[in-house]
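Worksheet for the structure shown next.
All protein chains but one are shown in place.
Chains: A and B, in written order; residue numbering restarts at 1 for each.
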Amino acid sequence: MKIVGSSAGAVAAAGCGQAPERILPYVIPPDNLIPGVASWFSTVCRECPAGCGVIARNREGRVVKLEGNPDHPVNRGALCIRGQAALQGLYNPDRLRGPMRQDASGALKPVKWEEAEKLLVERLTGLVKQGKGKRIVVMSQLESGNLGRLIESWAQALGARRPIFYEPFNYEAIHHASRLVFGRDAIPHYALEEANVILSFGADFLESWLSPVEHARAFTRMHAFKHGKAGTFIHVEPRLSLTAANADEWVRNAPGTEELLALAILKVILNEGLQAPGVDVALLRNVAMPVDLEAAAGQSGVSVETIKHIARTFAKAKPGIAVGGGVAVTSTLAVETQRAIHLLNYAAGNVGRTVRFGPDSAFVKATPHAIVGLLTQLMAQGEIDVLLLIHANPLFALPPKWGFAEALKKVPLLVSFSNQPDETTEQAHLILPDLHSLESWGDFSPREGVVGLMQPTMAPVFDSRAVGDVLLSVGRQVLGSPAGKGPFRWETFAEYLKEQWRGIAREYAPSMPFDQFWEEALRRGGVWKDVATAPVQARSAPVFPIQGKPASVEGDPQGLTLLVYPSQRFYDGRGANKPWLQEAPDTMTQVTWDSWIEVPAEVAKKLGIRQGDLVKVTSPHGAIELPAYVSESLHPGAVAIPIGQGHTAYGRYAKDRGANPLTLLPGGAGLSFLSVKVTLTKTGGRRPLAIAQATHDQDDREIAQHVGLGAARELELRGAVPEKASHPSMYPDLKYPEYRWGMAVDLDACTGCQACVIACKAENNVPVVGKEQVAYGRDMHWLRLERWQEGKPEHPENLFLPMFCQHCEIAPCEPVCPVFAAYHTEEGLNAQIYNRCVGTRYCNNNCPYKVRRFNWWDYSSPASSSYAFPDPLPLQLNPDVTVRQLGVMEKCTMCVQRIVAGKDAARDEKRPVRDGEVQTACQQTCPTQAIAFGNLKDPSSRVAKLSRSPRGYHVLEELGTRPAVTYLKKVTREHGKA
Amino acid sequence: MTDSAGRQPTYADVNRDVIRTLEPPSPAYFGWMAVVALILTAGILAWTWQIYAGMGAAGKRTPQMWAMYITTFVFWIGIGHAGTLISAILYLFRARWRTSIYRGAEAMTVFAVLTAGLFPLIHAGRMWFAYWLLPYPNQRYLWPNFRSPLVWDVFAISTYLTISVVFFCVGLLPDIAAIRDASTGWRKKIYGVLSLGWEGTDRQWRHYRRAYGLFAALATPLVLSVHSVVSWDFAMALVPGWHSTLFAPFFVDGAIFSGFAMVLVLIIPMRYFWNLYAYITDKHLDAMGKLILVTSLVLSYFYLCEAFTAWYSGDHFERASLFWKATKSYAWAFWLQYFCNSLVPLVLFWRRARTHTPTLYVVSILVLIGMWFERFNIIVPGLGHDFYPYTWGIYWPTLTDTMIVIGSFAWFFILFLGFIKVMPSVSIVEVKETLPHPVKEAHH
Partner (left out) sequence: MRTKVGVGVLGLTLLAAALFLVLSTRGQAAGPAQPIAFNHQVHADQYKIDCQYCHADARRSEYAGIPSVSRCMGCHKITAADRPEVQKLAGFFNKNEPIPWVRIFKVPEFVYFPHKAHVRANVKCQTCHGPIEKMAVVEARTGQNLANDLLNLVGLARSSTPLTMGWCVECHTTMNAKEKTKAPLECVTCHH
């Protein structure tokens, strides 16, 4: 830690290192860790249960950057916005520093680990001795690996209740439906990439659904224009979500009519005999025939024609795939909807092809909400004496109506292993902070055939202990079993893990010696193998009755249906304490920091609500106040609020920000995100939203361009590169002796997921500036993700465009800089030398793309009130990048530090840099590989090839700036003829 | 040249009247000084805060990386033109009526440029490194970028300042001598040193005349060059509404226009308080009025050209920018500019208006306001609606930058008020030249 501390101090004080400085050498150097040289450790991302593989870049003993593990079958090197931000959980300034206990006054006070453990042991032993083990419950986040197994065996050994693995988004409707339809209680593997048509009922698979990174990649593979072919994506949802915006055809249905539509489509398929051969037609007829197409169309607001056309497109896809998620499968008709979707896949013959049982998803291990409801009752009845929470935050993630808070008061001892001061942990009597996942040993299996192995990527930042270690030692003490004996004979969880992995070794590599297998696994970040798909048959019975009506919602019938949806940035709320995620704009609305209620324009007009007006949202179960975001596209019968904000604790960045929509939801057994109607009333107050994008209208400037599928095919065939406007220049053409670095961005692949934005922030020490500054156009993002829309505002064509410094060959910023702080390198980079900058800001005036960022306040000095890196955040700073000072201009450098490193490595071997050897941070993390970087002088490089694409163009080409960044036009499908 | 009684002043009157202006000031004067000093202090405090906290203290943002500072900078540079124009160009054209006003105008020039010179510093994000814009051998082996208009500014303005200061001092010499002779005690000593031993011998006069003519010739081209160079800060940039060959003449004319207005704003009170009607006569006001009218008409012509080219070019960005300026958030400033600079001066077509001091005064004030907003409209709305819609935005001034801008006016006036009490603000020598030589008999 000393080393870490000192080097971090040096970095944080960047630019002003005049004070006499001490250098602290290692006493005993850790093997193969060289100061100044990065070492990489592979582990698993635990920001959500998708279980992506991660490699962590460790410099001088501190992790400075996370990247996707290229070998990992789930994410293949990519990471999502939340994965990139995991570092800010590790280094969060509000992270718990050590164990604490509640004193008599109810305040939390630090204690010694020994004392804390002793306390817990005494309490547990008491109960176990009296045979009251059933009064002990463990509530954990989903742990599909050996920690989960340890928790289970621990509970068993102590005679405690079965542990609860609580996930707010547990997709239970899917496996319930699977059981009903196919008799297999499982969440299948959805192979999107192998489908020709995706028919999604509200499944936000590009944002949060099951495994967003994997799905994003698969989606692009099936959908992006390649060799004249491109798949089709039809999305049914009342709200224009990010996923919907990526659809070729977004069908706006009335909320809660997904089952109806699915059955209507099924009926059309049957009527027109489009079903796959060998399916049980009788069964399907039973289900679908009672549906009346006209009625369905009437209730869903989707015309019969559209229904028919969807049915045909879907059935003829061979194979297609139908998926259900979001509010669609969390309504009161969740299971029915999901069942209908399963039947659709069955009818179209997709089951076993694109919808595969085996490998099944680990989500099935998550405890159903009903059980959590039961637990709440038990607690309320005083049946529970000890509740142990492992990274679960029910006080935030459950609707207050569940009465969990009240029930909690009846629990004499609440123990939290969380390392963040979340709502529930703040109530805990005893806090035993677990290590951050990046500091701990462990494993996680997102699905059959994939086991990701976790190892510590750095020494613990604070005085925390692995929950596994604590459980083992506590368990031993409670059972009084001597060291090395009994069910908890392992000294540490690491030992336990390694022993368990002997089993995995036998399964995955029976021939290989274990030590070698273990080394291998640590290096690769886990083990994986193919899993055979199990054949399933739809069971003819029991077929339960068709609802034939939309999902029932309580509340004022005149009111608007409330859509509560998972946030892409915050997931179920666990992301809200990370400033990067708070400051990254929500792609569709471009709102930062705050949360909002999306109000349809019609309703807003009627109620006289303007953007930013505070609105009181009242449901039968509660009321919250939120600023309004007026939406042209949202279904006029609905309002929508994202989950994730509205924390009452959870650190400075999350606390008291926005409101928690779960407050409006009913209590009871299930957790249904579509179940109430709400009424809106203007409070008269205003809270303007910090919206990064001034307008979504391009004003005919052709910034983001698109081309029809037909036209794209033509271009492809002709292969002709469109004439680039190459305006004459007063200056001689530049010579590039060795390299000319450039980029290419395929707008047809970009889904607007924002992962690149955070990757860039993490790599380049970009400060976070806060809501007010973002609202006033002073955000510091080097890379911004723009959403442009065309066509009817209620049903727009959306274009996503990552915009960053274009590294123009004739850069307007360069000649105007009086001191050469902005200048052009021999390798075609438009360089910005921070320490030379005087701050005239002329360069940004003259930049047509407005991609330069100015340090308006002193973000880099700890003395300043706008210091952007409170401890221990400086540990994250990339030592290869200067932390910019007050009053200087900064901007995208194409990760010049990586280029320098790449060239250095190449020079060691006396060879030029290979294509793909140097990757920019944004390119590296892109789940859809929409970004390419490389040497334009090498015609065989990927970037050069893409730059020559017939779809290629430069933004604002007519200005003659000759950008080094080529964008490839998005390929749009003619609506209805997709 | 006649006083209110219609009697021509004698040499003696001139000495008396002018030196009278240097008598110990009234409490009212100190009152004014106090007020101005107070505002100046506020301005200095604001600047200190901005240096400490950072540019964020001023209301700038993306896309308005420049705002009120550069506006005010250009404004003051503009003011700095009339002086040299009157003293040098009119001198070369032998326009005799200039004699009684050029001193004030020149002082105004020097102080205006001194004020303008502050703003590049105030504006820079790291003003403590502003000296990097100067070409000097250093251990970094780095030079300024001579392609950057900002570096041209450094040269243009420093040159202009040097010349006008020297010219100003040379012109002062004989008068300082005159005061020296009229004053006593320590004042006599100081003026003695400052007059550099001026005796008024023929030889000295001969040199003086040659030097003066020479400087006049030197200064004349600068009047045109400086503001052309300043205008290139904009013309050389890509921003819609900036990138225009029109700018140099456009700016120069605007500068002279506002300069004359400022001269009037300064001399009308002087003539009232010190009863200098005999020297600053309606004839002068009339002449100034005419000049303002002419420059205003030229300016209006440029305005038309600007709008026309924006429309006729067919360039989408130019058109959008102009349309936005004229109709959206900043429309009020846009139209205020046209009202003050093109409409108001038209009243000067009437001779009575040109000699009616209150009217003249109001017109001049409005012209100054109009010209400040002309620069504002080029910079703030111009940047606010440039090429890239994502970052379009509205600029809001803060207390800090407002105080600094107002402070700059205080700084200017404190210099000017100080000057008129220690130096003759009407040229004794040149006024005498315009009078008939006294006849011996007159002294019986």
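Operating definition for what follows: a contact is a pair of C-beta atoms (placed from the backbone, for glycine too) under 8 Å apart; a residue touches a chain by one contact, two chains touch by 3 or more.
The shown structure was predicted, so the numbers you read here are calculated from the model rather than taken from an experiment.
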(request) Touching the absent chain in the whole complex: find that residue among A:Ile164, A:Met588 or A:Val881. (result) A:Val881
(message) In the whole complex, not just what's shown, which of A:Trp788, A:Tyr823 or A:Tyr953 touches the removed chain?
(response) A:Tyr823
(request) Could you tell which one of A:Arg356, A:Arg836, A:Lys891 or A:Lys969 touches the chain left off the display? (result) A:Arg836
(message) If the hidden chain were put back, which residues of chain B would touch it?
(response) 136-142
(request) With the missing chain put back, which residues of chain A would touch it? List them for me. (result) 2-3, 10-11, 13-17, 20-29, 34-37, 820, 823, 825-827, 829, 831, 833-836, 880-883, 893, 896-897, 900, 904, 907-908
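To be clear about the criterion, only the chains that are shown with their structure count from here on.
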(request) Give every residue of chain A touching chain B within the complex, in rising order. (result) 692-695, 697-701, 703, 773, 776-778, 784, 786, 803, 812, 815-820, 836-842, 844-846, 848-850, 853-858, 866, 885-889, 956, 959
(request) Would you pull the chain B residues touching chain A in the complex into a rising list? (result) 53-56, 60-63, 65-66, 123-127, 129-130, 132-133, 142-145, 147-151, 154, 233, 236-239, 316-317, 320, 383, 386-393, 396
